[in-house]
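Worksheet for the structure shown next.
Of the protein chains in this complex, all but one are displayed in their positions.
Note that the chains take the letters A, B and C in the order they are written out, and that residue 1 is the start of every chain.
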Amino acid sequence: MNPLIPLFVVIPLAGAFLIMILGRFFSELNKYLASFILFILVVLSIYSLINTGKDLSLYKVGGWEPINKIPIGIYMVMDGFTVIVLCIINIIGFLSAFYSISYIKRYTAENYFYALFCLMVAGMNGVVLSGDLFNIFVFLEISVISAYALVAFGVEKNELEASFKYQVLGGIASFLILFGIGFIYWKTKTLNIADIKEVFKSGYDRKYYLFVQLLILSGFGLKAAIIPFHAWLPDAHSSAPSPISAMLSGVLIKAVGIYVIIRLFFNMFVISEGMAVLITSLGTLSMVIGVFLAIGQWDIKRLLAYHSISQMGYVIMSVGIGMILLSRGAKPEIASLAIAGGIFHLVNHAAFKGLLFLNAGAIEYTIGTRNLREMGGLGKSMPATSATSLIASLSISGIPPFNGFFSKLIIIIAAVMARFYLLAVLAVIVSIITLASFLKFQRYAFYNKTDYTKNRNIKEVPFTMVFSMVVLSIFCVLLSLLVIPEIRDTFLKPAIDILTDPLKYSTSILGQ
Amino acid sequence: MIAYIMCFILFFVGLYGVITRRNLIKIAVSLSIMEISTFLFFALLGYIDGGVAPIVDPADPIKVYVDPLPQALVLTAIVIGLATTAMLMAVIIRLYRKYGTFDIREIKNLRG
Amino acid sequence: MELAISVITGFMILGALYAIHAKDLLSSVIACGIVGYSLVICFLLLKAPDLAIVQIVVDTITLIIMVAVVHDSSRNESYSKLDTQGYISAATIILLIMLLLYFFAVSIKSLDVLGTSSLRMAKYYIEGAAPKSGSANLVTGVVFDFRGYDTMGEAVVLVTAVLGVLTILRIKGKK
Partner (left out) sequence: MKGMTLIVKKTTQLIGGMIFMYGIYVIVHGHLTPGGGFAGGVIIAGSLILVTLAYGGDFMKLIKEEAGTTIIESLATIMVILIATSGFLFGTKIFFNNFLPKGVVGHLISAGVLPLYNVFIGTEVAASIFIIFLSLVIFKEESTQ
């Protein structure tokens, strides 16, 4: 029993309600309170990242001990993979909240914004820490409902329409997930992930199994915006206020989409080759189509949103390659390399895509437009924004000293070693197109000679916004250290072990 | 088995409505039909022939009860469903005030 | 029992089809409410009185909210005739649904039929609820004690929805 685990959920929830009550009486307090709460969470998550290591810690909510090795309460589980995602959520969350102190001044009802923000973080922490299927559903609803509201925070036409689209598709996804949970309960009569694995291990009907996997994959795929289900993402990400776009793209689609897919398909289902091939091909499709959709965009945030789909495609493809190899039972070291590449890219994407959305927000804050054709020459008047966005752009397109290069390199090496030459070639091509697209962004926004904004008084954005962007750009450089094998072993190895070993998760949970 | 299949048909009627209708209210109605079918599915899962409602009578404890767990899950899910419906209705009424229509073909600022 | 449930579900399907295809939005909303009330009967037949109480009130409130939205708005659905492309897409969707339905019917063959459910996790809830949680109502015992964490999450969902509704219904968004 690790008493720290429930704090990740309780602190932001209590904070959200305190903001709602106190925000009515002290209107200046709420923003600092939100940043303070998220800062505590950052400290807690870094502490757990250092302390967790290889072992898996468990929290039995309500103190219900298992009877005959069958868990009866809800379990909260913290292992190597969880702490990595927890760190991403809370660090990006803190930086976005800090950034919002200046950014959100233009909107009314700030205390609702910060309360919803804390609720969203609480929901994502709950999803990531949960070891119980229905509990995942409940916390997923908390995070997505607050995301629906935050997308529509500006209450203009575009925001409302994006929010409506997001709500309809998110609603379909929720019911598919709920139906899938019902199906799993029908067969296994239990909801605990480790216990479900225990039941599935002893045999199952293949058609039933395929149907359940399809339901779960399409439900969480809609939340993660994999390519056939991506319709809501560009609208929602481009209409939301920029710190929220950074949260949605940097964290939300990972925590409630990719994380849950990886967790369930590795640790709950028995890996089957057909499903692995399907996941890999969906990932490849997202990677390729996403980048082609991004080429023609002139709206900065829409361009970034399509790149999110493409970059998530890299993660899913790489994890899928690992699944294929694991299901064949051949070359486990290459499988763990591929999965390592995927997780590494997941972390990197949070850093650079969060930074890019914050940059887009800074540009919008100063000149009031998101259209690339109407800006230019901002490089001189906004040095910090320009420098940080250059770092992020180079990083996302895979230029050597930055983190994006190393994770893409690992993914490509793993694909070549596993003899998926086509996928490796596609990954390289997509990376080149990404570079071209971001050179366009840089050129039109910062280095264009024809300056459409000459007559206006353009200043650098306020301190809190600059601070968040600089910290994230430092992360972009620092994270490339993870490529060194010793450092990778300390941080990524526990996560890879828990995913590649088919029985470690369930036996170590049921054994405690 | 036929009850489960009927329940699943109801789910797909809702899905069909969400995909083909072009009216905001109709989409909300279809979503709530999907929701209803999911609740029915869970309630069917817990039923046991000859079981009684899961309320313990201390005087007569030995009875067959129906499975209380799916009922607890549905209880949670109903309130979540109410929450999502309320959110959807808020957005719909707001969109109606902006555009003066419920028709989704006229509410197309965003594309792609 | 199975027959009764199937017949009621059949009526629900008819009601749902009417709700989707009705020309008047108010009757569509009311048809949806009728589908919800039929669910209450199903819950009573399936021995779930707690769910029946909650569902009948929640359905009424949902109906009130929906009618409040539709009331004095444009009630007619502007319904244009399907063109060729519309027919093709509708046919594709129906074909896909038929395929999934067949897949569903095949895939549930190996599972428990209605009424013969066995218990794994819930066995200990039934055996243990009265002595362990002290609650005579097993559902309340499960909801608040064994799975109390879920319930807290669900209360938070409702608060989140309230905040969301208040956020969306602000008159002015930006200063």
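Throughout what follows, a residue touches a chain if its C-beta (ideal position, glycine included) is under 8 Å from a C-beta of that chain, and two chains touch if they have at least 3 such contacts.
Predicted model, so just to flag it, every value in this text is computed and none were measured.
Chemist: Please work out which displayed chains the absent chain touches and list them by label.
Modeler: A, B, C
Chemist: Would you mind spotting which of C:Ala4, C:Leu99 or C:Ala155 touches the chain that isn't drawn?
Modeler: Of the candidates C:Ala4, C:Leu99 or C:Ala155, C:Ala155 is in touch with the missing chain.
Chemist: For subunit B, which residues lie in contact with the unshown chain of the complex?
Modeler: 53, 55-56, 58, 75, 78-79, 82, 86, 89-90, 93-94, 97
Chemist: For the chain that got dropped from the picture, name the residues of subunit C it touches.
Modeler: On the subunit C side, contact with the omitted chain comes from 49-50, 52-54, 57-58, 60-61, 64-65, 68-69, 130-137, 139-141, 143-145, 148-149, 151-152, 155-156, 158-159, 161-162, 165-166, 169, 171.
Chemist: List every residue of subunit A that touches the chain not included in the displayed model.
Modeler: Residue positions of subunit A that touch the missing chain: 1, 3, 6, 10, 13-14, 17-18, 20-21, 24, 59-63.
The rule is short, and it goes like this: only the chains that are shown with their structure count from here on.
Chemist: For this assembly, give the contact graph shape among line, ring, star, complete and other.
Modeler: Graph shape here is complete: every pair of chains touches.
Chemist: Out of A-C and B-C, which chain pair has the most contact pairs?
Modeler: Between B-C and A-C, contacts are more numerous in B-C.
Chemist: Compared with subunit C, which chain's mean CA position is the farthest off?
Modeler: Greatest centre separation from subunit C goes to chain A.
Chemist: With chain centres defined as C-alpha means, what is the inter-centre distance between subunit A and subunit C in Å?
Modeler: The computed centroid separation for subunit A versus subunit C comes out at 30 Å.
Chemist: Can you list the residues of subunit C that touch 2 or more other chains?
Modeler: 104, 108-109, 117, 119, 121-122, 125, 147, 150, 154, 157, 160-161, 164, 168
Chemist: Enumerate the residues of subunit B that touch no fewer than two other chains.
Modeler: In subunit B, 15, 45, 69, 76, 80, 83-84, 87, 91-92, 94 touch at least two other chains.
Chemist: Could you list, by residue number, the parts of subunit A that touch subunit C in their complex?
Modeler: Listed in rising order, the residues of subunit A that touch subunit C are 13, 17, 20, 61-62, 64, 67, 70-74, 105-109, 112-113, 115-116, 119, 122, 126, 134-135, 138-139, 141-142, 145-146, 148-150, 152-156, 159-160, 163, 186-192, 195, 199, 205, 207-208, 210-211.
Chemist: Okay, in this complex, where on subunit C does subunit A touch?
Modeler: 103-104, 106-112, 117-122, 124-125, 128, 145-150, 153-154, 156-157, 159-161, 163-164, 166-168, 170, 172-175
Chemist: State the interface residues of subunit C toward subunit B in the complex, per the touch definition above.
Modeler: On the subunit C side, the touching residues are 1-2, 5-6, 9-10, 12-13, 16-17, 19-20, 25, 28-29, 32, 35-36, 39, 42-43, 46-51, 54-55, 58, 61-62, 65-66, 69-70, 73-74, 77-78, 89-90, 93-94, 97, 100-101, 104-105, 108-109, 113-117, 119, 121-122, 125-126, 129-130, 136-139, 141-143, 147, 150-151, 154, 157-158, 160-162, 164-165, 168-169.
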